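With one protein chain withheld, the remaining protein chains of the complex are depicted in position.
Our next item is subunit A:
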Amino acid sequence: MTALAWLIPCALALGAVGLVAFIWALNSGQFQDLEGSGWRAISDDEDDKPQS
């Protein structure tokens, strides 16, 4: 049981971190242009931030 007391909050916290990261990514417009983002990642130009 003591292991669970540690593990469960850990699992939930990690999941929550993922969720927060996802919502942040969504709000910062990273899903606006899925095709373009893929290309930007491999282009040499400096500007690879999402469109705001």
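As a convention for this text, a contact is a pair of C-beta atoms (placed from the backbone, for glycine too) under 8 Å apart; a residue touches a chain by one contact, two chains touch by 3 or more; residues count from 1.
The rule we apply is simple: contacts and distances are computed from a predicted model.
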* Looking only at the UniProt record of the hidden chain, which name from "NADH-quinone oxidoreductase subunit J", "Glucose/mannose transport system substrate-binding protein", "ATPase P" or "Sugar ABC transporter permease" is the right one? -> "ATPase P"
* Structure fact -> Where subunit A meets the chain that is not shown, the residues are 1, 4, 8, 11-12, 15-16, 18-19, 22-23, 26, 31-36, 38-40, 42-43, 45, 47, 51-52
